[in-house]
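Removed from the display is one protein chain of the complex; every other protein chain stays in position.
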Amino acid sequence: MDKPLKILHASLNKRVMVELRGSRGFHGTLDGYDVPHMNLVLKGAEEIVNGETILKHNTVIVRGDNIIFVSP
Amino acid sequence: MDKPLKILHASLNKRVMVELRGSRGFHGTLDGYDVPHMNLVLKGAEEIVNGETILKHNTVIVRGDNIIFVSP
Amino acid sequence: MDKPLKILHASLNKRVMVELRGSRGFHGTLDGYDVPHMNLVLKGAEEIVNGETILKHNTVIVRGDNIIFVSP
Amino acid sequence: MDKPLKILHASLNKRVMVELRGSRGFHGTLDGYDVPHMNLVLKGAEEIVNGETILKHNTVIVRGDNIIFVSP
Amino acid sequence: MDKPLKILHASLNKRVMVELRGSRGFHGTLDGYDVPHMNLVLKGAEEIVNGETILKHNTVIVRGDNIIFVSP
Amino acid sequence: MDKPLKILHASLNKRVMVELRGSRGFHGTLDGYDVPHMNLVLKGAEEIVNGETILKHNTVIVRGDNIIFVSP
Partner (left out) sequence: MDKPLKILHASLNKRVMVELRGSRGFHGTLDGYDVPHMNLVLKGAEEIVNGETILKHNTVIVRGDNIIFVSP
């Protein structure tokens, strides 16, 4: 398994920070992902826009397309 | 089935929030989707631009390309 | 047949609203489409820019790439 | 043959209006196209930027990537 | 051979105008191209930014991705 | 092995500078990568926005899509 995928897999059920294009991001618990799109499922996720939490989501499916980085 | 798809599938016939690029989004009942594009069909959908509901749609086909996240 | 395609197919010969990137859209009668690009053919189409009808087209081929949503 | 392609084919040797991203467009005689890129060849084409004709081209190859719509 | 490619091929060793995204372009002699990317090689090429020649290149490889049109 | 990949491989366990679109970058130790996406894993990574370090990450998965260059 490639290293990026391995790190993502090891982050399951842990809190991650996901930075997206457009000054948006999420802090949440990684519940799942798919390959090769890197779409993510986050639980208990805070949606952050321009550095401020604007909304909390029980569950959110984030499209991989817009992801800049994932920080476990 | 991958987790993102599984969560999407479990959201059928439930209200979801769909955030799109360009400060646009929809609140509506998920009526269907396709794979791998993640094009969605929403029923009873409110179209939201810059935080305000500007239009209601009985049915709308949303192209997956522009989706940032789906929140069930 | 996937649901998004099924809804598109059921909209043939009906008026649809097509929202495109760049504050542009069309109101017209759906005359055809292709798969998987979702290029559309509209008849009797009004081209709308920033909310105003600027031109009428007997026929127009709209590339799927730029479509945000189709509302039957 | 899919409908969008059929309409494009029926427009050969006729005047078409091509709208591109970036406030640019062409009016010209459709001389050819390819599939699936939808690259076009126009003859006797006026190049239009922000609504004004800025140049005339005997022949121009337009990349399909940038096309928003083609209006026969 | 598709028409766009045929016109490109017939332009070999002739002066062409290449318009790129981002208000940039080239005037030069078409020395070669590839398929399907439409990367071009131009000889004796003037690089034009915002309508002014800013640099001359003996040879330049232009990536097809950024091309809006080629005018022979 | 192609040269770009060879250089990337030789940079494993060394400090690299990664420039991303959107005035963002990372300085960190290259811990892994995948092919062909060029997704990277960096350890001990400083996140740099507009020339200033704004955050330190123990580990970060950087999507290849947004990378402009990697400087070992």
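Should a chain be cited, it is by its letter among A, B, C, D, E and F, assigned in written order, with residues numbered from 1 in that chain.
One rule holds for everything that comes next: contacts are C-beta pairs under 8 Å (C-beta built on N, C-alpha and C of every residue); 3 or more make two chains touch, one makes a residue touch a chain.
None of the values given here were measured: they were computed from a predicted structure.
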Footprint left on chain E by the chain that the document does not show: 20, 22, 24, 26, 31-35, 37, 39-41, 57-63, 65-66
Where the missing chain touches chain F, by residue: 2-8, 21, 36, 38, 64-65, 67-72
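Rule of thumb we're sticking to: only the chains that are shown with their structure count from here on.
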Separation of chain D from chain E, taking each centre as the mean of its C-alpha atoms, in whole Å: 18
Centroid spacing, where centroids are CA-atom means, of chain A and chain C in whole angstrom: 33
Chain F: positions in contact with at least two other chains: none
